[in-house]
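For this depiction, one protein chain was excluded, whereas all remaining protein chains were kept in their positions.
Take a look at chain A:
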Amino acid sequence: MVIDSQPRQALVRRVTGLARSTPGRLSLIIVVLVVASLASGWLSTWSVNRQERALQDLATRSEPLAHAAQEVYRALQDADATAASAFLSGGLEPPRLRERYEADIAQAQAALSVATASSPDLTATLSAQLPVYTGLIETARSNNRQGFPVGAAYLREASGLMRTQLLPAAQELYRAETDRVARAQDEADFPVVPVLVALAFVVALVLAQRYLTRRTNRLLNIGLVVATAAAVLSLLWVTSASVLVMRDVGDSREASQQVDVLARARIATLTARGEETLTLVARGAGQNYEKNFVEVSRRLEEQLEQARRLGGGEAVEQAVRHFRQWQQVHQRIREADDAGQYADAVALIDNPYFDSLDQDLVRAIGAARQDFSDEVAVARTALAGTVVGVMALAVLSAVGSTMGLWQRLKEYR
């Protein structure tokens, strides 16, 4: 400390000495302005870069991953419901249902491999248990083909595995991926600090101009004017681009919220369908399934209502209509089953409303995802060229202030 203090005091003395004379002060101002313009430029560039990366991540990673996770859940849920209905129809399973089951498993597997690339830990349970599940279904099927009731027991076991392990794991995956979307959206937020720094730099340029005007009695210094104009332009550019991005990201948030609500509605639709089918499979011992159906239907109705409030659209309106029709048919199924007309009840379950509702939701989700993609694309165009522009303006204001002050400094030589 003692040894150090000597040179440091010398430095302080030299700087304060410089600051006492006008040329010294001018040199100092040059240094400060050049450093400040480059620092502010660098900070703005960095923040714009960050926004750009976040937007890119949203468009090419987070959103597709969230969609993949949602598809994993949906396909698994549908596979389970389809396997149950295939069992319900007497005789050999209808090829239509078997194809649907196979398509679901293929889809789940494909979506799972997309999700695994980014979060292998979250998909470990799914990857390990999905083959076990399909194995149980095939055992159920081969027993069923021989007319053995143990087939139904394997089906119940498979369904239990789906409900207690696979679906909760898929749900967790979906939650993790939607959180990632929300985080990317947060990162594209307004860059407060860089904008404040840019503003401070503009103020510093104005103060330097005032100082010069007082010292030299010249109204304007061309170099400083150019520097100030460049700094103001840069500030306006970053601010307006950020405001635009913020607005678009806000809109994309609404779109992804809509996607989330619709995705949950679709899952609820499939869950309700599964419960409806299992009620009939259980033949009188299905009170729990019916209770679940009523509960999931209530949730589904709320979600459809929420989707309507969030913007709705033609597909959502259709979905609401088909939901109501489905509920009416369900009422009739229950009445027939409770009145002992089991065959009538089974015949009624083959109604088009469930499939229509599912298709409506697919369309609505597609539209909302397109909205999301559009908003992110618009936000990305708002940022286009900003990095290069801001950097060029920073260099321009550094050069401008140096040249402007250099002219004055020369007068003292």
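Keep this in mind: a residue touches a chain if its C-beta (ideal position, glycine included) is under 8 Å from a C-beta of that chain, and two chains touch if they have at least 3 such contacts; residues count from 1.
Throughout what follows, contacts and distances are computed from a predicted model.
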{"item": "Options \"Putative aldouronate transport system permease protein\", \"Hydrogenase maturation factor\", \"NADH-quinone oxidoreductase subunit I\" or \"Amino acid ABC transporter substrate-binding protein, PAAT family\": UniProt name of the undisplayed chain", "value": "\"Amino acid ABC transporter substrate-binding protein, PAAT family\""}
{"item": "Among A:Leu136, A:Ala255, A:Ile333 or A:Leu383, the residue in touch with the chain that has been omitted", "value": "A:Leu136"}
{"item": "Residue in contact with the excluded chain [from A:Val193, A:Leu219 or A:Ala285]", "value": "A:Ala285"}
{"item": "Absent-chain contact - pick from A:Gly151, A:Pro191, A:Gly274 or A:Gly404", "value": "A:Gly151"}
{"item": "Chain not shown, touching residues in chain A", "value": "88-91, 124-125, 127-129, 132, 136, 143-154, 156-161, 164-165, 282-285, 339-340, 342, 346"}
